[in-house]
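Dumping the structure here so I can ask a few things about it.
With one protein chain held back, the other chains of the complex are shown just where they sit.
We just call them A, B and C in the order they show up, numbering each chain from 1.
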């Protein structure tokens, strides 16, 4: 595998389904009515059921684990700011970009961002990972 | 609803099942062999399939959304350090503790930690949330 | 934990998704075409796929186990009358109300009811439970 350089990037996109949100709610136990009660949601600021912000964190984890740096990576830390809601039917693209390379490639700092189909940032933050040896 | 004070805490516990990891993998697309390929996992440092660290982030989201501060909370940010692996069959307890209260209760800083059944910290970090109005 | 009194009540609400019905069908094996075959359903009295009545029984079980009386409760019996259909997209609220308290709080009789978003009763009945000791 070739070495990484600053600016390298990889992505994952998915249209958020109701079943994604419902299964995620069941797995994590986060059955907040904002996610699973349409009638409740109508009375909130967001008007509709929204996805769990942390579910989108999983899209970032996907890109890091599968693509950049990929299998063998040790995920050390992640910061996440939840900047806008994601609704059922929105298409979210998670992008991971190398922004800093540690000594001997032992650690990478990654910019991690999720945008919706309109280009609006819905989650952003940074990750620190230890890439697989020899990569 | 009563006001929060520093030191207030709430928890959620779950024994991690294979189906949790597999469904989470399917929802997020994080099909890293470390999570879903037992033969691959045997050759890794961890020896067995491990849960996605970000899945445990969902347990923290659960406690924040459901209990402390509870429904109506706006989740602003979360930092996560992944400090130890979680295996199928481990029982993880997520604890959220109020560590700082902003002016007029507009924001809370929360310590967020997941431990396994042996008391070992597997995920830790902090969250900033805006509690529901009137709470 | 405080003692219960007659009239105490707790609730759970969820918008019924197609995935709820499909997963429930898979778990229980109740693959009745009324639930999973839209073309068949169009020819029935109900015109659309309907949720399993017994799935809503699970919402009642949720409220009893999680809130009233809550964890530690022993669920002794439940009667259910299925009074109206629930469609995909309906929002169902299960309400459990204490209607009778046995000697020394050893048993509680609970009214258990599910209504849809229009206030129509879809399931009703009563439960007998043994609340957790010391509650």
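We take it that contacts are C-beta pairs under 8 Å (C-beta built on N, C-alpha and C of every residue); 3 or more make two chains touch, one makes a residue touch a chain.
Note that this is a predicted model, so its numbers are computed, not measured.
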Fill in the blank from the handout: Residues of chain A touching the missing chain are 22-23, 25-27, 29, 31
Completion exercise
chain C residues touching the chain left out here are 12, 14, 20, 23-24, 27-34, 44, 52-55, 57-62, 65-66, 71, 75-82, 125
Problem - Hidden partner interface residues of chain B, rising order - result: 13-15, 17-20, 89, 91, 117
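Heads up, the rule we're going with is that only the chains that are shown with their structure count from here on.
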Practice task
Select the category (line, ring, star, complete, other) that matches the graph of chains linked by touching.
Solution key: line
Problem - Chain at maximum distance from chain A, centres defined as averaged CA atoms - result: C
Handout entry: Centre-to-centre distance between chain C and chain B (centres being mean Cα positions), rounded to whole Å
Key = 29
Problem - Centroid distance [mean C-alpha coordinates] between chain B and chain A, Å - result: 15
Practice task
Please set out, as single numbers or ranges, the residues of chain A touching at least two other chains.
Solution key: 23, 31, 33
